[in-house]
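All protein chains but one are shown at their positions in the complex.
Each chain gets a letter, A, B and C, in the order it is written, and its residues are counted from 1.
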């Protein structure tokens, strides 16, 4: 099976696009409902870590059945993100690299090294 | 600037990984807090479509300033998803393709063509 | 059974407090995990309206089985909110009335009558 190494972001977008097209679901894929879908799937992913201490959540790697579910829920979020990119014709690579560039300015490595980006998160 | 066409999913993961590593933020990147981050950013994306009718939300493409914000918020969600994949060493391509395969079985194209996948969403 | 008319907010908080105390669950009820619980239950409520047009979502009142589920999911969100108020000893009535007072200043009725509070939502 294909892996992240040899798969372009476009290839992954196309796999999702094809799945949606085969079902004629583009009509439902307006940005509002897709954003809702992302939210709902994100909450399902979060639920897998409910009542777990933050540090202990790393142990999910040693629990194969839970790890599998995490992978599936993460995939659900990513699939909706790819659908949003398809519906709006947003280039994800460009969007991500531009945002990282912005974040590099906001959080200079020498000032923020080892410091939680709490201030950022609350903005 | 690089685009989805010539960028592998691994390249994009590496760009995020490098940003985090330069700031020594891996210590904060446990799965629970990353899942929280995805949720929070997903809600910020959703907020851009609050009180908008679903169909009207497609018009965001004709509003350059709002469209830019949508791209930025979507990038924030994707960046956290890539961080989660990095923290847990999940191959996103495999996870997405496996999930699509599962969904193809659950929603055979001939049965679900043009039908909202409502039942699925409520499961 | 008791109703909103003759039940004080404190009575409702006490009903939740008692349920938690009987199970010795106060130890899990830190603000972070309670906020997560609110998020997760809110997303489950939202999921009931996924792919539905905003206006059509009002029709849920004529669908007894779905209406029941909406009531249950809304109750889940409210129960976590009451637990958060209990855990932090926040007076909800005061918090709500203060916030409404603030909102009355931000959205003077004569300026915002019949206008979606879009600007507010995006702040």
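Odds and ends about this structure:
Definition applied: a residue touches a chain if its C-beta (ideal position, glycine included) is under 8 Å from a C-beta of that chain, and two chains touch if they have at least 3 such contacts.
These numbers were taken from a predicted model, which means no experiment stands behind them.
Within the full complex, the chain left out of the display contacts the shown chains A, B, C. Contact with the undisplayed chain is limited, among B:46, B:60 or B:78, to B:46. Although one chain is not shown, part of subunit A still touches it, namely residues 36, 39, 47-48, 50-51, 53-55, 116-118, 121-122.
Contact between subunit B and the unshown chain involves residues 28, 33, 36-37, 39-40, 42-44, 46-47, 50-51.
Residues of subunit C in contact with the chain left out of this view: 1-10, 12-13, 15-16, 19, 22-25, 27-28, 30-33, 35-40, 42-43, 45-46, 48-49, 52-55, 57-58, 60-61, 67, 70-72, 74-79, 81-82, 84-85, 87-100, 103-104, 107, 109, 112-117, 121.
What we mean here is this: only the chains that are shown with their structure count from here on.
Measuring from the averaged C-alpha position of subunit A to that of subunit B gives a distance of 3 Å. The set of subunit A residues touching two or more other chains comprises 28, 33, 36-37, 39-40, 42-43, 46.
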